[in-house]
Structure formats: C-alpha cells, structure tokens
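What follows is a single structure, and I will ask about it in a moment.
Just one protein chain is left out here, and the rest sit where they should.
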Amino acid sequence: MDSFLLGLIAGSFVSIGAYSVLIGDNPLSKFTENLYMGILGGFIFATNWNYVRTNAFNPVFQGNFVYIVAIILCVLLFSRLKTEWLWLSRYPVAVTVGAGLGLAIRTTIIADFLGQISATVLPLTSLDNLLMVIGTVTAAAYFIFTAQMEGPYKYVNKTGRVFLLAAFGVTYGQTVSFRFELVIGRLVDMLRPEVAIYTYVMLLLVALGLGYGYYTKKIKWYSGR
Amino acid sequence: MSLMDKMLALDQRIIFALLFLALAFPILNPVILPMDIQKYSRDSFEFADSIPAGSVVLIEGGLGAATYPQGGPGLEVQIVHLLQKDVKLVFFSISTEMAQWTVTAINNALDNLPSGVAAENGVNWVHLGYVPGGESGVAALANDIRSVKTEDHFGTPIDQIPIMANINKASDFAACFWWGGSEGSIPYGVRQIVTPFGIPMTGMCTTNEVPNYTPYINSGQMIGIIGGVRGSAEYEYLMGMPGLALGQAMATNFGGLLWGILVVLGNILYFIARREEGAD
Partner (left out) sequence: MSDRLIKMQIPIILTAIIGLLMIIEFFFPMPATITNLNITLRSFVTIISAAALILGTIVLTIYHGKKVGTKGSEWYYSIVYILAFAITAGLGVINVRDTTFLWIYNNMTSPIGAALYSLTAFYITSAAYRVLRARNWEGAILLVSALIVLLMLIPIGAILFPPVVPIGTWIRNIPSGAGFRGMIIGTSLGIMGLGVRVFLGRQKEHLGIREERRGSE
C-alpha cells in the first residue's frame, strides 16, 4: 500500500473521530482533538523555529550582527513565562505592535478610507448608484456611537441598519454554502472508491464501540439537545 | 406533546444525520447540472489571461487543509493557465500550513501540465515559503523580499534562484494573485501591495468572504474574485479543464435545498405556534 493511499485511510479514520463529536463528547472525539492539537503544535513549533534559525541565527553566524537585537527581543518575549519578568516582554511587543499599527494605518487611510469614499462618489443617475451612496453613508454613520439617536439622525441610523442587515444576510447565506463545501471537501476524500471500504468499516466499528459505551453508561449520553 | 411541538424540539442529531446524507449522496451519485459563470470569476479569469508572456507575478498561497478542497482545484488550474502563457510565478504564504499546501498545489498542477510547457523550479516558478507576521510580514516582503526571505521553501538560497535575479520588491511584479482561502488576508494584499505599488490584483476567497470584498472589486482595487468551490469550478470550466471543483459545486445542491426547506419549515411551524398562542 503506498504512502498516499495509507495517508487517505489514516485521514479518513481521524476524520471519523473528529465527526463523532456530533453525537456528543466521547473518548474518541477527545482523543482525536488532543492528537490534532499535539501534532499541529509540533508542526507550528518546528516550522517557526526553522524560520527563526534561518532568518535570525544564520545571519548572525554570517557576520550580520544587527540580528543579535532580533534574537534578544525573541528571548525577552519568553519572559512571559514568569510573572515577575513579564514586563520584559513589553519591548518585543512594542516593536511588533508599533510596526504593525504603523503599516496598517499608513495604507488603510488610502485603501480603505479614501479609496472607498472616492468609489462612493457616483453620479446619481441610476437607482443602483443612489442606493450605493445612501447605503454607504448611512452604514458608515451607523458606527458613530457618540451621536444621539433622535431627530433626523434616527432615520439615518435605521436606514444604515437595513443595509447592514442585507450585508449580514448575504454573508450568512454565503457562509452556509461555505460550511457545506467544507464537509463536502472532507467527504470527497473519505468516499473515494479506494478508501470508501475502510471508511465504512471504521464507521461501523465506531458505531459499535460508542453504542456499547452508551448502552453500558460508560459514556455519557447527552439527551434532548 | 403535539406533533408540532415535537418537530420544533427535534433532536439536532437527526438534523445532523439528514445533512450528512444530503451532502454524501451527490458525492456517491454525481449529477452535473448547467451552471452560469459569475461575473467576478470571469473577470478574474480574463485578468489572468491578459498577463503578457515573460512577466513575473506574485501568488499568495493561502489555502489550508480545510479550504484546499474548495480553492485547490482552482489554484492548480490557474498555475497551469499562467505557466502555459510563459508567465513566471513567485509563491509565498503567510502561514506554515498554507506554505505546505501551496507545495501540494504546485505539484498537482505540474502533474497536469501539457507536455512542452516549461515548468522548472527556480526558472519558471519559485516558492519562497512561509513569511510570518501577518500584514507586517506582507509589508516587509513587499518592500524588500530579501529582508525576510534568505532562502526558498526548499532551502535554496534566494540569490542562487535565477527567477529572483531582478526581483526584490512588489513593484518588480506585473500582477498579484491572492489565494487567500479563509485567512481574511486579501485586505493585506490590497493595502500593502495594490495601494503603495499600484500592482493590479485578483484573488480567491472562500464563499463566505465574497461579500466582504465586493467593495474592493466595485472600487477597482481588485479585479474580480474566485469565490469558493463555485468560483474554482467556473475557472476550471473557463480553462476547459473540468475537475474536482465542479463535482463539489454540484454536491452543494442537496445540502442547500435541505437548509432552505428546514428554514421555511421552522418558520411555518413558528408562525402556526404563535397564532395558536394568540388564539389561546
């Protein structure tokens, strides 16, 4: 059996373990969740260590000593593990947050603020353009929480809410489709012709195991949900 | 308890089982139905088609384990599309998981490449790999690639990679393709690559995020978008390479109908119960 097929079968087994949580928390689902966290944690640890080694330690070994500062900042970050030394971690956090905020602000002014406002300046020659202008202005005004909801502003607020509800409704419909696509993506791999038989056998074994557990009350049954 | 009360208090595990069957059935018994091509997908395809031969483009590979079934087929077809046009590809990812899945996409695309199409690692494409830091990492990469990447995903020093000889910042690219999956990272590309450098960009996102990015498309900051598995299926269709995405798009039919029926049924039962309470 080649490693690709073995991988698909292993993937099918662990997926059934994950999906078993739909019946209710049970030993198989908890085992699968902890297995997932462990492997993912190890993967994140290894790949990020590789990045730090390649981009901080290697430059120092090659003579670019400015990266010693980066290494020191990384070490300071680990002071978070001890409460008395927590203040040391403020330095790397300050660098990260300062740079991140600066980078976000400098382009959000143009891309998100001015860019979207200039795109809203439309000739009011069609219903679509009129709705776009009204909708954008009222939806943006909805987020001004310091104004009193009275007089004409009350109607601005209500109109903005209509457009925001339409936006949330559209997102909800799209999200439902997205979630179905996630399940389908998993099922396509689990129900491939060469893997399906293993999937069915595993499903049967899990059903028997959990059924026995619920019958003998060794696993708690969550009723009436 | 009346029948209506029992239905309103239905154990959710029954709904789970019904949904499972509704989604599994079309996978085991596929039915292909005609499907319109959405404007966003067509715009994105035509944009990729307009890239001149010999250009170098930047591709953000943001698909992970969960989102690869939806976007992966589309990304693979786009890689084939661009390589066939002799466009050179520079990949990167903003997460370790996505960097790994980008390798999968490249390998699958290379397996499906027609013979005679040049696709040499380092010459026609390169995968720079993982760049941490989220938007800050994208900004760092866009301003000076060598400040954040000294080697590619496979360990080759960047200065030994022919395709990277004259490439060091975003302005050196002709276009950007942001396959953001469900990262919510498309705004990073708009803010850190499109806005400062004026590089045209299209992208892919999961179905749920398409409405979030319509303002960028309507304002011209993005050119079309490939939305979820439907978008990938449409790209496959436009390339004349129907595949996995098309089958998956068809499989959403029964699940969507079930959801619609349950929502309508739930509301009907709710209004009947409310009227009965009012009558009482």
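When the chains are written out, they are named A and B in that same order, and each has its own residue count from 1.
Following the convention adopted for this analysis, contacts are C-beta pairs under 8 Å (C-beta built on N, C-alpha and C of every residue); 3 or more make two chains touch, one makes a residue touch a chain.
Given the structure is predicted, the values throughout are model-derived calculations rather than measurements.
Q: Among the chains present in the display, which ones are touched by the chain that isn't there?
A: The omitted chain makes contact with A, B across the full complex.
Q: Looking beyond the chains shown, say which of A:V93, A:L124, A:M149 or A:L205 touches the absent one.
A: Only one listed residue reaches the unshown chain, and that is A:V93.
Q: On chain B, where is the contact patch with the chain that was removed from view?
A: On the chain B side, contact with the omitted chain comes from 8, 10, 12, 15-16, 19-20, 23, 33-36, 38-39, 64-66, 68-69, 97, 100-101, 104, 131-134, 136-137, 139-140, 143-144, 147-148, 154-155, 196, 207, 210-212, 214-215, 218-219, 228, 230, 249-250, 252-253, 255-260, 262-263, 265-267, 270.
Q: In the complete complex, which positions of chain A touch the hidden chain?
A: Residues in contact with the chain left out: 3, 6-8, 10-12, 14-15, 17-19, 21-22, 30-52, 55-56, 66-67, 69-70, 73-74, 77-78, 80-81, 83-84, 86-87, 89-109, 112-113, 116-117, 119-120, 128, 131-143, 160-177, 179-180, 182-183, 185-186, 189.
By our rule, only the chains that are shown with their structure count from here on.
Q: What part of chain B is in contact with chain A in the complex they form?
A: Residue list for chain B touching chain A: 9, 11-13, 16, 19-20, 23-24, 27-28, 66-70, 96-97, 99, 130, 132-136, 139, 148-151, 182, 187, 190-192, 194-196, 206-212, 215, 218-221, 227-230, 244, 247-248, 251-252, 255-256, 259.
Q: In their complex, what parts of chain A are in touch with chain B?
A: 22-23, 43-44, 47-48, 51, 54-55, 58-59, 96, 99-100, 103-104, 107-108, 110-112, 115-116, 118-119, 132, 167, 170-171, 174-189, 191, 223-225
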